[in-house]
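Every protein chain but one is kept in place in this view of the complex.
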Amino acid sequence: MVKKTKDEILIKTFRIRKSTVFLVLTIINVMAFSLLMLHARSVQARAGQLLASSISIAKELQLTDLCLFTEARYTRHPAMGDVHAAFQDHPLALEHFPSGSLVPAPRPFMRRHE
Amino acid sequence: MNKAIERHKNILEFSLSSLLRRKTKNASLLAIYTLIVFAIASLLFFLSALKRESILILKDAPDMVVQRMVAGRQDLVPLVYAKEIASLRGVRKVTPRLWGYYYDAPSGGNLTVMTAAMPAGFIKIGSGVSRLRRATVADVIVLQSYDNEVPLMLEIKEVLPYESELAAADLVIMSDLDFRKLFKFPQGHATDLALTVANSRELSTLAEKIVDRYPDARPILKSEMLRTYDSIFDWRGGMMLVMMIAAVLSFIIFAWDRATGLSAEERKEIGILKSIGWETSDVLLLKFWEGAVISLSAFFFGVIAAYVHVYFFSAPLFQPVLKGWSVLYPQFKLVPAVDAYQLGVLFFLTVAPYTFATIIPCWRAATIDPDAAMRS
Partner (left out) sequence: MNMISLTNITKSFHVGKASHFVAVNDVSLDIAPAKVTILKGPSGSGKTTLMTLIGCMARPTSGRIVLSGMRAAWMTSEDPSGVEITSLPERFLNDIRRRTFGFVFQQFNLLKGISVLENVMLPAYPTGEDHHVFAARAGELLEQFSIARHAKSPVEWLSGGELQRVAIARALINDPAVIIADEPTAHLDTALSREFMTIVGTLKQAGRTILIASHDPIVYDSPLADRVVEMRDGVITSSGPKL
(Lines give C-alpha, C1' and ligand atoms only; values in the text may rest on other atoms or scores of the structure.)
Protein backbone atom coordinates (compact mmCIF):
# COMPACT_ATOMS: atom_id res chain seq x y z
CA MET A 1 0.00 0.00 0.00
CA VAL A 2 1.75 3.10 -1.22
CA LYS A 3 1.25 6.07 1.05
CA LYS A 4 0.05 9.03 -0.88
CA THR A 5 2.64 11.75 -0.81
CA LYS A 6 1.70 15.35 -0.39
CA ASP A 7 2.77 15.95 -3.96
CA GLU A 8 0.54 13.25 -5.35
CA ILE A 9 -2.44 14.82 -3.67
CA LEU A 10 -1.40 18.14 -5.10
CA ILE A 11 -1.46 16.78 -8.61
CA LYS A 12 -4.80 15.11 -8.04
CA THR A 13 -6.54 18.28 -6.89
CA PHE A 14 -5.53 19.80 -10.16
CA ARG A 15 -8.32 17.76 -11.67
CA ILE A 16 -10.80 20.66 -11.67
CA ARG A 17 -9.44 22.34 -14.71
CA LYS A 18 -10.04 25.89 -15.74
CA SER A 19 -11.38 24.76 -19.07
CA THR A 20 -14.01 22.67 -17.33
CA VAL A 21 -15.03 25.64 -15.24
CA PHE A 22 -15.29 27.82 -18.31
CA LEU A 23 -17.30 25.26 -20.24
CA VAL A 24 -19.66 24.76 -17.32
CA LEU A 25 -20.07 28.50 -17.03
CA THR A 26 -20.82 28.76 -20.72
CA ILE A 27 -23.38 25.99 -20.48
CA ILE A 28 -25.01 27.79 -17.59
CA ASN A 29 -25.08 30.93 -19.69
CA VAL A 30 -26.69 29.13 -22.58
CA MET A 31 -29.25 27.60 -20.25
CA ALA A 32 -30.07 30.94 -18.66
CA PHE A 33 -30.41 32.43 -22.12
CA SER A 34 -32.76 29.65 -23.18
CA LEU A 35 -34.82 30.07 -20.04
CA LEU A 36 -35.24 33.73 -20.81
CA MET A 37 -36.32 32.91 -24.34
CA LEU A 38 -38.93 30.56 -22.92
CA HIS A 39 -40.03 33.31 -20.59
CA ALA A 40 -40.37 35.62 -23.57
CA ARG A 41 -42.49 33.07 -25.37
CA SER A 42 -44.79 32.61 -22.44
CA VAL A 43 -45.33 36.32 -21.88
CA GLN A 44 -45.85 36.89 -25.59
CA ALA A 45 -48.61 34.32 -25.48
CA ARG A 46 -50.36 36.42 -22.89
CA ALA A 47 -49.67 39.67 -24.69
CA GLY A 48 -53.23 40.16 -25.78
CA GLN A 49 -54.40 39.89 -22.23
CA LEU A 50 -51.71 42.22 -20.90
CA LEU A 51 -52.40 44.90 -23.46
CA ALA A 52 -56.18 44.49 -23.39
CA SER A 53 -56.88 47.60 -21.36
CA SER A 54 -54.60 49.77 -23.49
CA ILE A 55 -56.12 48.46 -26.69
CA SER A 56 -59.70 48.99 -25.55
CA ILE A 57 -59.04 52.52 -24.33
CA ALA A 58 -57.22 53.34 -27.55
CA LYS A 59 -60.12 52.05 -29.55
CA GLU A 60 -62.73 53.83 -27.49
CA LEU A 61 -61.01 57.18 -27.61
CA GLN A 62 -59.50 56.66 -31.05
CA LEU A 63 -56.02 57.40 -29.76
CA THR A 64 -53.33 58.21 -32.26
CA ASP A 65 -50.32 58.29 -29.96
CA LEU A 66 -48.70 56.57 -27.06
CA CYS A 67 -48.11 58.46 -23.86
CA LEU A 68 -44.32 58.40 -23.87
CA PHE A 69 -43.08 61.94 -23.67
CA THR A 70 -45.26 64.41 -21.84
CA GLU A 71 -42.79 67.24 -22.09
CA ALA A 72 -44.12 69.12 -25.09
CA ARG A 73 -47.10 68.92 -27.36
CA TYR A 74 -45.18 67.76 -30.37
CA THR A 75 -43.50 65.04 -28.37
CA ARG A 76 -46.72 63.91 -26.73
CA HIS A 77 -48.50 63.54 -30.05
CA PRO A 78 -45.77 63.05 -32.60
CA ALA A 79 -48.16 61.45 -35.06
CA MET A 80 -50.21 64.61 -35.09
CA GLY A 81 -47.33 67.00 -35.51
CA ASP A 82 -46.08 68.59 -38.66
CA VAL A 83 -42.71 70.02 -39.53
CA HIS A 84 -43.59 73.29 -37.87
CA ALA A 85 -44.92 71.81 -34.67
CA ALA A 86 -41.70 72.24 -32.78
CA PHE A 87 -41.52 75.86 -33.78
CA GLN A 88 -45.01 76.83 -32.69
CA ASP A 89 -43.58 79.08 -30.03
CA HIS A 90 -41.17 80.98 -32.18
CA PRO A 91 -39.49 80.46 -35.54
CA LEU A 92 -36.12 80.38 -33.87
CA ALA A 93 -37.25 78.21 -31.00
CA LEU A 94 -34.32 75.86 -30.89
CA GLU A 95 -34.82 72.39 -29.54
CA HIS A 96 -35.02 72.75 -25.80
CA PHE A 97 -36.82 69.64 -24.72
CA PRO A 98 -34.65 66.57 -24.23
CA SER A 99 -37.28 64.28 -25.69
CA GLY A 100 -37.33 66.40 -28.80
CA SER A 101 -34.02 64.86 -29.70
CA LEU A 102 -35.53 61.41 -29.46
CA VAL A 103 -38.60 62.14 -31.56
CA PRO A 104 -37.70 62.74 -35.16
CA ALA A 105 -39.47 65.31 -37.31
CA PRO A 106 -42.35 63.78 -39.23
CA ARG A 107 -41.65 62.90 -42.81
CA PRO A 108 -44.25 64.05 -45.32
CA PHE A 109 -46.06 61.22 -46.99
CA MET A 110 -47.66 63.18 -49.73
CA ARG A 111 -46.19 66.38 -50.89
CA ARG A 112 -49.51 68.00 -51.38
CA HIS A 113 -50.79 68.50 -47.94
CA GLU A 114 -47.66 69.33 -45.99
CA MET B 1 -13.20 12.48 -32.40
CA ASN B 2 -12.28 12.24 -28.80
CA LYS B 3 -8.79 13.33 -29.64
CA ALA B 4 -10.05 16.46 -31.32
CA ILE B 5 -12.17 17.36 -28.31
CA GLU B 6 -9.26 16.71 -25.96
CA ARG B 7 -7.04 18.88 -28.08
CA HIS B 8 -9.55 21.72 -27.97
CA LYS B 9 -9.97 21.36 -24.24
CA ASN B 10 -6.25 21.35 -23.65
CA ILE B 11 -5.64 24.39 -25.78
CA LEU B 12 -8.58 26.14 -24.16
CA GLU B 13 -7.00 25.33 -20.80
CA PHE B 14 -3.81 27.03 -21.80
CA SER B 15 -5.60 30.02 -23.25
CA LEU B 16 -7.33 30.48 -19.90
CA SER B 17 -4.00 30.25 -18.09
CA SER B 18 -2.65 32.79 -20.50
CA LEU B 19 -5.57 35.17 -19.90
CA LEU B 20 -5.29 34.75 -16.17
CA ARG B 21 -1.73 35.94 -16.30
CA ARG B 22 -3.05 39.44 -16.71
CA LYS B 23 -6.06 39.21 -14.45
CA THR B 24 -6.87 42.89 -14.07
CA LYS B 25 -6.47 43.78 -17.70
CA ASN B 26 -8.61 40.95 -18.94
CA ALA B 27 -11.17 41.34 -16.19
CA SER B 28 -11.69 45.02 -17.01
CA LEU B 29 -11.78 44.21 -20.70
CA LEU B 30 -14.49 41.66 -20.05
CA ALA B 31 -16.38 44.13 -17.89
CA ILE B 32 -16.33 46.91 -20.46
CA TYR B 33 -17.17 44.54 -23.27
CA THR B 34 -20.12 43.21 -21.29
CA LEU B 35 -21.26 46.73 -20.53
CA ILE B 36 -21.33 47.70 -24.17
CA VAL B 37 -23.22 44.55 -25.16
CA PHE B 38 -25.60 45.24 -22.30
CA ALA B 39 -26.24 48.77 -23.50
CA ILE B 40 -26.92 47.83 -27.09
CA ALA B 41 -28.97 44.78 -26.26
CA SER B 42 -31.04 46.76 -23.76
CA LEU B 43 -31.71 49.35 -26.40
CA LEU B 44 -32.63 46.76 -29.01
CA PHE B 45 -34.96 44.92 -26.67
CA PHE B 46 -36.55 48.14 -25.45
CA LEU B 47 -37.20 49.56 -28.87
CA SER B 48 -38.49 46.39 -30.47
CA ALA B 49 -40.85 45.81 -27.57
CA LEU B 50 -42.21 49.34 -27.77
CA LYS B 51 -42.55 49.07 -31.51
CA ARG B 52 -44.60 45.90 -31.25
CA GLU B 53 -46.78 47.33 -28.56
CA SER B 54 -47.36 50.54 -30.47
CA ILE B 55 -48.56 48.54 -33.45
CA LEU B 56 -50.93 46.56 -31.30
CA ILE B 57 -52.29 49.48 -29.33
CA LEU B 58 -52.68 51.89 -32.22
CA LYS B 59 -54.16 49.48 -34.71
CA ASP B 60 -57.59 50.99 -34.07
CA ALA B 61 -56.49 54.56 -34.60
CA PRO B 62 -58.73 56.55 -36.93
CA ASP B 63 -58.22 55.96 -40.65
CA MET B 64 -57.64 59.64 -41.12
CA VAL B 65 -57.42 62.69 -38.93
CA VAL B 66 -58.13 66.08 -40.46
CA GLN B 67 -56.57 69.15 -38.88
CA ARG B 68 -56.87 72.74 -39.90
CA MET B 69 -53.85 74.98 -40.34
CA VAL B 70 -53.77 78.76 -40.02
CA ALA B 71 -50.49 80.41 -40.97
CA GLY B 72 -48.68 77.13 -40.51
CA ARG B 73 -50.06 76.50 -37.07
CA GLN B 74 -52.69 74.02 -36.09
CA ASP B 75 -56.00 75.75 -35.48
CA LEU B 76 -59.52 74.63 -34.61
CA VAL B 77 -61.63 72.91 -37.21
CA PRO B 78 -65.04 74.43 -37.90
CA LEU B 79 -67.77 71.80 -37.62
CA VAL B 80 -68.97 72.87 -41.08
CA TYR B 81 -66.00 71.03 -42.48
CA ALA B 82 -67.23 67.88 -40.83
CA LYS B 83 -70.54 67.98 -42.63
CA GLU B 84 -68.94 68.56 -46.01
CA ILE B 85 -66.36 65.86 -45.56
CA ALA B 86 -68.97 63.42 -44.40
CA SER B 87 -70.75 63.84 -47.68
CA LEU B 88 -67.70 62.78 -49.66
CA ARG B 89 -67.97 59.37 -51.23
CA GLY B 90 -66.09 56.72 -49.33
CA VAL B 91 -66.32 58.43 -45.96
CA ARG B 92 -68.23 56.29 -43.58
CA LYS B 93 -68.16 58.45 -40.50
CA VAL B 94 -66.76 61.78 -39.34
CA THR B 95 -66.25 62.28 -35.60
CA PRO B 96 -65.28 65.74 -34.43
CA ARG B 97 -62.75 65.28 -31.62
CA LEU B 98 -62.32 67.55 -28.68
CA TRP B 99 -58.97 67.23 -27.03
CA GLY B 100 -56.17 69.43 -25.81
CA TYR B 101 -53.41 69.91 -23.30
CA TYR B 102 -53.76 71.15 -19.80
CA TYR B 103 -50.78 72.34 -17.84
CA ASP B 104 -51.27 71.45 -14.22
CA ALA B 105 -49.47 74.21 -12.34
CA PRO B 106 -49.39 72.65 -8.88
CA SER B 107 -47.69 69.49 -10.09
CA GLY B 108 -45.93 70.86 -13.16
CA GLY B 109 -47.23 68.09 -15.35
CA ASN B 110 -48.75 68.27 -18.81
CA LEU B 111 -52.04 66.45 -19.06
CA THR B 112 -53.91 65.44 -22.17
CA VAL B 113 -57.60 66.18 -21.90
CA MET B 114 -60.02 64.18 -24.05
CA THR B 115 -63.76 63.85 -24.17
CA ALA B 116 -66.14 60.93 -24.09
CA ALA B 117 -69.70 60.27 -23.12
CA MET B 118 -69.54 61.16 -19.46
CA PRO B 119 -71.83 62.73 -16.95
CA ALA B 120 -70.89 66.36 -16.34
CA GLY B 121 -68.71 66.97 -13.34
CA PHE B 122 -67.06 63.58 -13.50
CA ILE B 123 -63.76 62.52 -14.98
CA LYS B 124 -61.81 59.38 -15.67
CA ILE B 125 -58.10 59.78 -15.17
CA GLY B 126 -55.09 57.77 -16.23
CA SER B 127 -53.10 56.09 -13.50
CA GLY B 128 -50.21 58.43 -14.15
CA VAL B 129 -52.41 61.40 -13.31
CA SER B 130 -53.60 59.59 -10.24
CA ARG B 131 -49.99 59.18 -9.20
CA LEU B 132 -49.13 62.76 -10.01
CA ARG B 133 -52.02 64.28 -8.10
CA ARG B 134 -52.13 61.55 -5.51
CA ALA B 135 -55.83 61.27 -6.21
CA THR B 136 -58.05 58.28 -6.58
CA VAL B 137 -61.70 57.39 -7.12
CA ALA B 138 -64.15 59.72 -5.44
CA ASP B 139 -61.50 62.42 -4.93
CA VAL B 140 -62.17 65.81 -6.39
CA ILE B 141 -59.65 67.47 -8.68
CA VAL B 142 -59.61 71.18 -9.21
CA LEU B 143 -58.67 72.47 -12.62
CA GLN B 144 -58.08 76.07 -13.47
CA SER B 145 -60.37 77.01 -16.30
CA TYR B 146 -59.46 79.47 -18.99
CA ASP B 147 -62.54 81.39 -18.03
CA ASN B 148 -61.01 82.97 -14.97
CA GLU B 149 -64.17 82.06 -13.16
CA VAL B 150 -64.52 79.70 -10.32
CA PRO B 151 -62.23 76.77 -11.02
CA LEU B 152 -63.66 73.49 -12.27
CA MET B 153 -64.23 70.88 -9.63
CA LEU B 154 -64.35 67.42 -11.06
CA GLU B 155 -64.89 64.18 -9.26
CA ILE B 156 -62.92 61.14 -10.26
CA LYS B 157 -65.28 58.47 -11.40
CA GLU B 158 -62.65 55.96 -12.46
CA VAL B 159 -58.91 55.57 -12.57
CA LEU B 160 -57.78 53.77 -15.70
CA PRO B 161 -55.91 50.53 -15.05
CA TYR B 162 -52.19 50.52 -14.44
CA GLU B 163 -51.65 48.23 -17.45
CA SER B 164 -52.91 50.96 -19.76
CA GLU B 165 -50.26 53.47 -18.81
CA LEU B 166 -48.49 53.26 -22.11
CA ALA B 167 -51.60 54.53 -23.87
CA ALA B 168 -53.35 56.54 -21.21
CA ALA B 169 -51.08 57.53 -18.34
CA ASP B 170 -51.66 61.27 -18.64
CA LEU B 171 -55.26 61.26 -19.81
CA VAL B 172 -58.11 63.18 -18.25
CA ILE B 173 -61.40 62.19 -19.85
CA MET B 174 -64.35 64.45 -19.32
CA SER B 175 -67.70 65.35 -20.85
CA ASP B 176 -67.97 67.71 -23.80
CA LEU B 177 -69.62 70.28 -21.62
CA ASP B 178 -66.84 70.34 -19.07
CA PHE B 179 -64.25 70.44 -21.83
CA ARG B 180 -65.72 73.52 -23.39
CA LYS B 181 -66.06 75.11 -19.98
CA LEU B 182 -62.47 74.32 -19.07
CA PHE B 183 -60.87 75.67 -22.20
CA LYS B 184 -63.49 78.29 -23.04
CA PHE B 185 -63.68 76.35 -26.25
CA PRO B 186 -65.67 78.14 -28.99
CA GLN B 187 -68.89 76.47 -30.07
CA GLY B 188 -69.10 75.17 -33.58
CA HIS B 189 -65.50 74.05 -33.55
CA ALA B 190 -63.56 70.93 -32.78
CA THR B 191 -59.87 70.19 -32.28
CA ASP B 192 -59.78 67.89 -35.27
CA LEU B 193 -61.89 65.38 -37.17
CA ALA B 194 -61.51 61.64 -37.02
CA LEU B 195 -62.61 59.81 -40.14
CA THR B 196 -63.62 56.25 -40.76
CA VAL B 197 -63.52 55.26 -44.41
CA ALA B 198 -65.05 52.38 -46.28
CA ASN B 199 -62.02 51.43 -48.33
CA SER B 200 -58.61 52.08 -46.86
CA ARG B 201 -57.02 52.00 -50.28
CA GLU B 202 -58.85 55.15 -51.20
CA LEU B 203 -57.37 57.12 -48.33
CA SER B 204 -54.90 59.14 -50.38
CA THR B 205 -57.46 60.04 -53.03
CA LEU B 206 -59.82 61.06 -50.27
CA ALA B 207 -57.13 63.18 -48.66
CA GLU B 208 -56.54 64.92 -51.95
CA LYS B 209 -60.23 65.60 -52.32
CA ILE B 210 -60.37 67.10 -48.85
CA VAL B 211 -57.43 69.38 -49.49
CA ASP B 212 -58.97 70.36 -52.79
CA ARG B 213 -62.14 71.40 -51.04
CA TYR B 214 -60.45 72.94 -48.03
CA PRO B 215 -56.89 74.07 -48.77
CA ASP B 216 -56.29 74.85 -45.12
CA ALA B 217 -57.06 71.28 -44.11
CA ARG B 218 -54.26 68.92 -43.21
CA PRO B 219 -55.25 65.28 -43.44
CA ILE B 220 -53.11 62.71 -41.66
CA LEU B 221 -53.38 59.16 -42.84
CA LYS B 222 -53.25 56.20 -40.50
CA SER B 223 -50.23 54.83 -42.31
CA GLU B 224 -48.39 58.09 -41.64
CA MET B 225 -49.28 57.93 -37.97
CA LEU B 226 -47.92 54.44 -37.65
CA ARG B 227 -44.87 55.34 -39.66
CA THR B 228 -44.03 58.01 -37.12
CA TYR B 229 -43.75 55.36 -34.49
CA ASP B 230 -41.78 53.16 -36.81
CA SER B 231 -39.14 55.82 -37.08
CA ILE B 232 -39.16 56.68 -33.37
CA PHE B 233 -38.53 53.08 -32.44
CA ASP B 234 -36.15 52.36 -35.21
CA TRP B 235 -32.71 51.69 -33.88
CA ARG B 236 -31.31 53.05 -37.05
CA GLY B 237 -32.36 56.59 -36.32
CA GLY B 238 -31.74 59.49 -33.99
CA MET B 239 -30.07 59.06 -30.66
CA MET B 240 -30.19 55.33 -31.02
CA LEU B 241 -28.03 55.51 -34.09
CA VAL B 242 -25.46 57.58 -32.22
CA MET B 243 -25.33 54.96 -29.53
CA MET B 244 -25.03 52.16 -32.02
CA ILE B 245 -22.20 53.90 -33.81
CA ALA B 246 -20.40 54.45 -30.54
CA ALA B 247 -20.78 50.80 -29.69
CA VAL B 248 -19.67 49.56 -33.08
CA LEU B 249 -16.65 51.83 -32.87
CA SER B 250 -15.75 50.36 -29.50
CA PHE B 251 -15.87 46.87 -30.90
CA ILE B 252 -13.71 47.93 -33.77
CA ILE B 253 -11.23 49.42 -31.33
CA PHE B 254 -11.14 46.23 -29.31
CA ALA B 255 -10.66 44.10 -32.38
CA TRP B 256 -8.06 46.48 -33.76
CA ASP B 257 -6.13 46.40 -30.55
CA ARG B 258 -6.04 42.65 -30.70
CA ALA B 259 -5.23 42.57 -34.36
CA THR B 260 -2.25 44.88 -34.17
CA GLY B 261 -0.99 44.18 -30.73
CA LEU B 262 1.21 41.16 -31.15
CA SER B 263 4.03 42.29 -28.94
CA ALA B 264 7.56 40.99 -29.16
CA GLU B 265 6.88 38.94 -26.07
CA GLU B 266 3.86 37.31 -27.65
CA ARG B 267 5.84 36.52 -30.72
CA LYS B 268 8.59 34.98 -28.64
CA GLU B 269 6.06 32.84 -26.85
CA ILE B 270 4.64 31.63 -30.10
CA GLY B 271 8.15 30.74 -31.15
CA ILE B 272 8.61 28.73 -27.97
CA LEU B 273 5.33 26.94 -28.46
CA LYS B 274 6.32 26.01 -31.96
CA SER B 275 9.65 24.76 -30.81
CA ILE B 276 8.11 22.44 -28.24
CA GLY B 277 5.87 20.80 -30.78
CA TRP B 278 2.90 23.07 -31.40
CA GLU B 279 1.86 23.41 -35.00
CA THR B 280 0.67 26.58 -36.66
CA SER B 281 -2.93 25.41 -36.41
CA ASP B 282 -2.52 24.83 -32.68
CA VAL B 283 -1.23 28.33 -32.17
CA LEU B 284 -4.08 29.84 -34.16
CA LEU B 285 -6.56 27.79 -32.18
CA LEU B 286 -5.01 29.16 -29.01
CA LYS B 287 -5.45 32.73 -30.17
CA PHE B 288 -8.98 31.96 -31.26
CA TRP B 289 -9.87 30.66 -27.82
CA GLU B 290 -8.27 33.64 -26.12
CA GLY B 291 -10.59 35.89 -28.05
CA ALA B 292 -13.63 33.66 -27.84
CA VAL B 293 -13.46 33.30 -24.07
CA ILE B 294 -13.80 37.03 -23.60
CA SER B 295 -16.27 37.79 -26.37
CA LEU B 296 -18.56 34.82 -25.75
CA SER B 297 -18.73 35.52 -22.05
CA ALA B 298 -19.33 39.21 -22.64
CA PHE B 299 -22.09 38.45 -25.11
CA PHE B 300 -23.96 36.12 -22.79
CA PHE B 301 -23.56 38.20 -19.68
CA GLY B 302 -24.55 41.35 -21.56
CA VAL B 303 -27.60 39.91 -23.26
CA ILE B 304 -28.90 38.15 -20.17
CA ALA B 305 -28.43 41.28 -18.09
CA ALA B 306 -30.12 43.36 -20.80
CA TYR B 307 -33.11 41.06 -20.90
CA VAL B 308 -33.54 41.25 -17.16
CA HIS B 309 -33.02 45.00 -17.23
CA VAL B 310 -35.64 45.66 -19.89
CA TYR B 311 -38.27 43.02 -19.32
CA PHE B 312 -38.12 42.45 -15.60
CA PHE B 313 -37.28 45.93 -14.43
CA SER B 314 -38.71 48.02 -17.33
CA ALA B 315 -35.38 49.60 -18.24
CA PRO B 316 -34.78 51.96 -15.33
CA LEU B 317 -31.45 53.02 -16.79
CA PHE B 318 -33.18 54.57 -19.79
CA GLN B 319 -35.65 56.43 -17.68
CA PRO B 320 -33.66 59.64 -17.22
CA VAL B 321 -33.17 59.91 -20.96
CA LEU B 322 -36.77 59.24 -21.86
CA LYS B 323 -38.21 61.26 -19.06
CA GLY B 324 -36.32 64.39 -19.90
CA TRP B 325 -37.99 67.26 -18.19
CA SER B 326 -41.41 65.76 -18.05
CA VAL B 327 -42.98 65.40 -14.68
CA LEU B 328 -45.30 62.63 -15.68
CA TYR B 329 -43.54 59.52 -16.94
CA PRO B 330 -45.56 56.41 -17.73
CA GLN B 331 -44.63 53.26 -15.92
CA PHE B 332 -45.09 50.18 -17.99
CA LYS B 333 -43.99 46.60 -18.20
CA LEU B 334 -43.01 45.56 -21.67
CA VAL B 335 -43.95 42.39 -23.45
CA PRO B 336 -40.70 40.71 -24.51
CA ALA B 337 -39.98 41.14 -28.18
CA VAL B 338 -36.86 39.15 -28.91
CA ASP B 339 -35.82 38.78 -32.47
CA ALA B 340 -33.49 36.02 -33.63
CA TYR B 341 -32.26 38.28 -36.42
CA GLN B 342 -31.37 41.11 -34.06
CA LEU B 343 -29.59 38.80 -31.68
CA GLY B 344 -27.77 37.25 -34.59
CA VAL B 345 -26.59 40.64 -35.78
CA LEU B 346 -25.52 41.52 -32.26
CA PHE B 347 -23.67 38.24 -31.89
CA PHE B 348 -21.95 38.75 -35.19
CA LEU B 349 -20.95 42.27 -34.23
CA THR B 350 -19.68 41.47 -30.79
CA VAL B 351 -18.19 38.02 -31.00
CA ALA B 352 -16.88 37.61 -34.51
CA PRO B 353 -14.55 40.59 -34.97
CA TYR B 354 -12.87 40.24 -31.61
CA THR B 355 -12.47 36.49 -31.84
CA PHE B 356 -11.03 36.49 -35.30
CA ALA B 357 -9.11 39.73 -35.11
CA THR B 358 -5.93 38.01 -34.02
CA ILE B 359 -5.97 35.31 -36.64
CA ILE B 360 -4.48 37.40 -39.39
CA PRO B 361 -1.61 39.09 -37.54
CA CYS B 362 -1.00 35.86 -35.73
CA TRP B 363 -0.69 33.99 -38.95
CA ARG B 364 2.67 35.47 -39.68
CA ALA B 365 3.94 34.87 -36.19
CA ALA B 366 2.54 31.37 -36.09
CA THR B 367 4.30 30.31 -39.23
CA ILE B 368 7.67 30.93 -37.64
CA ASP B 369 9.99 28.04 -38.16
CA PRO B 370 10.31 26.01 -34.99
CA ASP B 371 14.05 26.35 -35.05
CA ALA B 372 13.76 30.08 -34.44
CA ALA B 373 13.65 29.39 -30.73
CA MET B 374 16.94 27.60 -30.96
CA ARG B 375 18.57 30.58 -32.49
CA SER B 376 17.47 33.35 -30.14
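Note that the chains are named A and B in the order they appear, and that numbering of residues resets to 1 at the start of each chain.
By our rule, contacts are C-beta pairs under 8 Å (C-beta built on N, C-alpha and C of every residue); 3 or more make two chains touch, one makes a residue touch a chain.
In this text the structure is predicted, and so the values were computed from the model without any measurement.
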item	value
Which of B:Ser275, B:Ser314 or B:Gln342 contacts the chain that the document leaves out	B:Ser275
Hidden partner chain, touching residue among B:Ile11, B:Leu44, B:Val65 or B:Leu296	B:Ile11
Touch residues of subunit B, complete complex, unshown partner	2-4, 6-7, 9-11, 13-14, 17-18, 21, 269, 272-273, 275-279, 282, 369-371, 373-376
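Operating definition for what follows: only the chains that are shown with their structure count from here on.
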item	value
Partner subunit B, residues of subunit A touching it in the complex	17-19, 22-23, 25-26, 29-30, 32-33, 36-37, 39-40, 43-44, 47, 50-55, 57-73, 76-80, 82, 84-85, 88, 97-99, 101-104, 106-107, 109-110, 112-114
Residues of subunit B that touch subunit A when the two form their complex	9-10, 12-13, 16-17, 20, 50, 53-54, 56-62, 65, 67, 69, 72-74, 95, 97, 101, 109-112, 114, 116, 126, 128, 160-161, 163-171, 173, 192, 194, 204, 207-208, 211, 217-221, 223-229, 231-232, 237-239, 293, 296-297, 300-301, 303-304, 307-308, 311, 321-322, 324-330, 333, 335-338
